[in-house]
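Excluded from the complex is one protein chain; the other protein chains are retained at their positions.
Moving on, here comes chain A:
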Amino acid sequence: MTIEDFLLHDLYALLISTEQHHNFERLKEGITQVLTIINKKHQPWLSGQDLLDDALQNKHFLPTGCRSIDAFLHGGLREGYLTELVGTSSSGKTQICLQAASAVAKSWGKVVFLDSGNSFSPKRVAQIVNQTSDLSSYEVDEAFQQVMNNIVCLSVFDIFTLFEVIHQLKHNLRSQIDQHIRMLIIDSISSLITPILGGGGAHGHALMVSVGFLLKRLAHEHDISILVTNHMVAGERGTSKPALGVSWRSIPHVRLLLSRDHIRNISCMSILRHPHMATGDRVEFELQ
């Protein structure tokens, strides 16, 4: 009997067919054993009520640090969601990441920032934290240090390091319950993935999809809000399109497009994909 038999045939038919075999008792035992192992593999089923309870209790909306965006997104970036920011160079993607990191670190908890472009600026974070501070000056120093300690940053320069970090996170979150991470930011995920795409072979695609899958799973199981950024490349006739294209499009829960009017110094966010908001809804806001 081969693995192929297990995969291709109806297992009960297989069971009956063993009866002609000389030591069918042992084979039968083996098959039932395999069956129970397979059955144990599936995740426990959940009812809609369970899911709703989980969503209401554990999946909070985290602030982005910008009031108009929070209002626009019905509260902000949701835990359990993979949110993606798409935008051209200097459209404010990193700024939103830094603002969200500061806001979450301030009132919610730990933030992990994976930086692939040396764009994490602690000075800018300090600026944002101090700007929005409303504590008395006596408390400020200690509270400020606490907030800054809540943000953990790591430089990641290739996709394999990213895999390693995700696995580490998963492992550490399982074993240490007190280390609750609220938000994971990857700025930018596209610069890690684009070098491995193309050049023949579907391997790059496989890696991209598995990164997305691992991130979504991490977000759901540990109630983390994940924020990634994706850049834009030139498309047809002078238009621009996201660097991670068609096969990535379906992975994030929420996709937000950023654009910026440099003359008026106003940024604009519009929805490309959202579970319960209409595509094309937009909001204008100002970055400090």
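Methods note: contacts are C-beta pairs under 8 Å (C-beta built on N, C-alpha and C of every residue); 3 or more make two chains touch, one makes a residue touch a chain; residues count from 1.
We adopt the following convention: contacts and distances are computed from a predicted model.
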Among "Gaa1-like protein", "Hyccin PI4KA lipid kinase complex subunit 1", "DNA repair protein RAD51 homolog 3" or "GPI transamidase component PIG-T", find the name that the UniProt record gives to the complex chain excluded from display.
"DNA repair protein RAD51 homolog 3"
Check the options A:Leu14, A:Ile151, A:Leu215 or A:Ile271 and report the residue that touches the missing chain.
A:Ile151
Touch criterion as defined above, residue of A:Thr83, A:Ser188 or A:Ser225 at the omitted chain
A:Ser188
Per the definition of touch given earlier, which of A:Leu15, A:Val34 or A:Ala126 contacts the omitted chain?
A:Ala126
Per the whole complex, from A:Leu98, A:Ala219 or A:Ile271 the residue touching the absent chain is A:Leu98
In the complete assembly, which of A:Leu218, A:Ala243, A:Leu258 or A:Ile271 touches the absent chain?
A:Ala243
Touching the absent chain in the whole complex: find that residue among A:His9, A:His203 or A:Arg217.
A:His203
Touching the absent chain: which residues on chain A qualify?
88-90, 94-95, 98, 101, 105, 110, 112-113, 116-126, 145, 148-155, 157-158, 160, 163-165, 167-169, 171-173, 175-176, 179, 181, 188, 190-192, 194-195, 197-199, 201, 203, 206-207, 210, 231-234, 238, 240, 243, 262
